[in-house]
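All protein chains of the complex are present and in place, except for one that has been dropped.
Right after this comes chain A.
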Amino acid sequence: MKLEDFLASAAAAGRTAGVERSLREGADVNCVNEFGRTPLQVMMMGNTTVARLLLSYGARPNVADQSTRTTPLHDAAREGFLDTVKVLVEFSADPRALDFHNRRPVDLAKESGHCDVVAFLEAL
């Protein structure tokens, strides 16, 4: 298995140790996997440690899904993971990014009823 594929799978499964190891071994943090997505796009959104690791290794925060234009901030906001939302914003994720339906991350948080995320994003 390629180091980059391992990194993407570890990020998707939320395995912090696996993510850390492959990054230390030099995996390209912005390399796309066989489905054309970077580790930050597929990571388990609830694992803020993994998000911070990827971003601190230079993961591009505003990479958008090739089909839906969804950014990681959209996904984290829709799923309601406030800590991950905060880390993404700290690393310059754009809260005004629009997906295919012209929705911002805050719109998705609203739709899903995540008041804490809505409050945070609206205060930016």
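Convention: a residue touches a chain if its C-beta (ideal position, glycine included) is under 8 Å from a C-beta of that chain, and two chains touch if they have at least 3 such contacts; residues count from 1.
The working rule: contacts and distances are computed from a predicted model.
**Q** Considering only the chain that is not displayed, what protein name does its UniProt record carry among "Elongator complex protein 5", "Cyclin-dependent kinase 4", "RBR-type E3 ubiquitin transferase" or "Inositol polyphosphate 5-phosphatase INPP5B/F"?
**A** UniProt lists the chain that is not shown as "Cyclin-dependent kinase 4".
**Q** In the full complex, which of A:21, A:37 or A:86 touches the chain missing from this view?
**A** Only one listed residue reaches the unshown chain, and that is A:37.
**Q** Going by the touch rule given at the top, which residues of chain A touch the chain that is not shown?
**A** 5, 8-9, 11-14, 16, 33-35, 37, 41-42, 44-49, 65, 67-68, 70, 75, 78-83, 99-101, 108, 114
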